[in-house]
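Missing here: one protein chain of the complex. Every other protein chain is in place.
By letter and in written order, the chains are A and B; residue numbering begins at 1 in each of them.
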Amino acid sequence: MTTSTALLLADLAGVAVFAASGASAGVAKRLDLFGVVFVGFVAALGGGIFRDLVIDEAPPLAFADWRYATTAVLTAAVVFRLHPQLARLRTTVLVLDAAGLGLFTVTGTLKALDAQVPPVGACLIGMLTGIGGGLGRDLLTGEIPVVLRREIYAVAALSGAVLVVALDALDRTGPVPLTVAAAFVFGLRLIALRRRWSAPVAGVRSPPVDPPRR
Amino acid sequence: MTTSTALLLADLAGVAVFAASGASAGVAKRLDLFGVVFVGFVAALGGGIFRDLVIDEAPPLAFADWRYATTAVLTAAVVFRLHPQLARLRTTVLVLDAAGLGLFTVTGTLKALDAQVPPVGACLIGMLTGIGGGLGRDLLTGEIPVVLRREIYAVAALSGAVLVVALDALDRTGPVPLTVAAAFVFGLRLIALRRRWSAPVAGVRSPPVDPPRR
Partner (left out) sequence: MTTSTALLLADLAGVAVFAASGASAGVAKRLDLFGVVFVGFVAALGGGIFRDLVIDEAPPLAFADWRYATTAVLTAAVVFRLHPQLARLRTTVLVLDAAGLGLFTVTGTLKALDAQVPPVGACLIGMLTGIGGGLGRDLLTGEIPVVLRREIYAVAALSGAVLVVALDALDRTGPVPLTVAAAFVFGLRLIALRRRWSAPVAGVRSPPVDPPRR
C-alpha cells in the first residue's frame, strides 16, 4: 500500500466517521431517510467544501471525487438502518469522531499551506475544516453548534493546526510528524472528553457544589 | 423567440417562484418589508450562488446579471403587499415551486457538467442548486429545513439530476430531452404532494391507527 493510498483510506475513514455523527443527529431529530443522509453528507463533507472554496480549488473534492460522496451517503444510510444497535456504540462514535477531527485538521492545514495561505490563515482554515462539518450538522438540525458550547473540541483542532504550521516551517511534513500531529489532536480531545475539561464560561468562575445544568 | 431567450425566461420564472416562496415564509414570521425581500432573495438566488461558487464562476450569475436580483426583489415585494390574497393561492405556489425545482435542478446539473465536474459531483451540485434556496430560506427563518422533513422533495431533484447526467453521457442535451427531465422532476414532486409520499422514518415502520403528529 503506497502512502497516497494510505492517506486516501484515512481520509475516507474520516468522512465515514463524520457521516455517522451527522446521520445520528438526523435520526435523533426523526428526519426521514433522505434528511438523515443529507445531514450526514453535510457533516462529512461540509468542512472540506468550505476549505476548497476558500483556497479556490474548484470543484471541491467532495464533488470532484465520487468516492467521498459515496462513502458519506452509504455510511449515513447504514446508520439510518441500524440506529437502535448504534445507540449502544455512543462511546465508539465519540472516539472515531475525535480521530476524524485530528485527520481533517491536519489535511486542511496542509492544503491551505500548499495553496500559499500564510500561517495564521492556514491555522484557521485547518481548524475550520475539522469543525466545519459539525457546525453545518448543528445548524441544519436547529441546534446552537455543540462545538461552541462543549469542552475544548475546537481548541484541540486549533492546537493541531498550529503544530502542522510549525512542522511545515521546519520542513518536517513527512508521514511520521503529520501522524503525530493528528494523534495529538485525537489525544487532546479524548483527554478532554474523559476529564470533562472545558474552556471557562463568562460569569461562572468556580461553580459551587451543585453546578447548574446546561 | 430564440432558444436562449426561452431559457432565460424559464430561469427568471423559477427565480420568481422561489422568491414568492421565500417571501411567504418571511411574511409568516412577521418580518418587515426588507426582511421579506431578503428571505425572498435568498430563496430565489441562494441555490445558484452556491452552484457558481462551487464551479468557480465569479461573480455568481445572481450578481453578474441584474435581471435575476430585480426579478427576485420585485416578486418578493409584491408578495409582501398582496399577502392576504395569496393565502388562497397556496396550491398554486406549491405547483409553481415544483416547476422551479425541476428547472433549477436541470440547469444546475448542466452547468456543473459544462464546468468539467465529474458525474456524481454534477448530480449533487444539480440537486443542491434545486434545493439550496429553500434550505437558506428555512435556516434564516429558524426552521429545520423542510426539505429534510417532508416528502420526496430532494429525491425528486436528485432523480432529475441523474437523468440529466445520463442524457449528457448519451449526448442528448437538446431542448426536448432537457424539458422532459425538468418535467420529470415536476411530475414526481406533484405526485408526491398528491399522494403524500415520503421517505421512511427510522423507528416508525408501520404507524398504528393514530400516527404521532410531526
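Simple rule for what comes next: contacts are C-beta pairs under 8 Å (C-beta built on N, C-alpha and C of every residue); 3 or more make two chains touch, one makes a residue touch a chain.
Model, not experiment: these values are computed from the prediction.
Engineer: Out of A:78, A:95 or A:139, which is the one that touches the chain we can't see?
Structural biologist: Answering carefully, the residue with contact to the hidden chain is A:139.
Engineer: Would you mind spotting which of B:9, B:58, B:169 or B:191 touches the chain that isn't drawn?
Structural biologist: Counting the whole complex, the residue in contact with the absent chain is B:58.
Engineer: Applying the definition given at the start, please give the residues of chain A touching the unseen chain.
Structural biologist: 53-56, 112, 115, 117-122, 124-125, 135, 139, 142-145, 147-149, 152, 154-155, 198-204, 214
Engineer: State which residues belonging to chain B touch the missing partner chain.
Structural biologist: Touching the missing chain: residues 26-27, 29-36, 38-39, 49, 53, 56, 58-60, 62-66, 69-70, 80-81, 83-84, 139-142.
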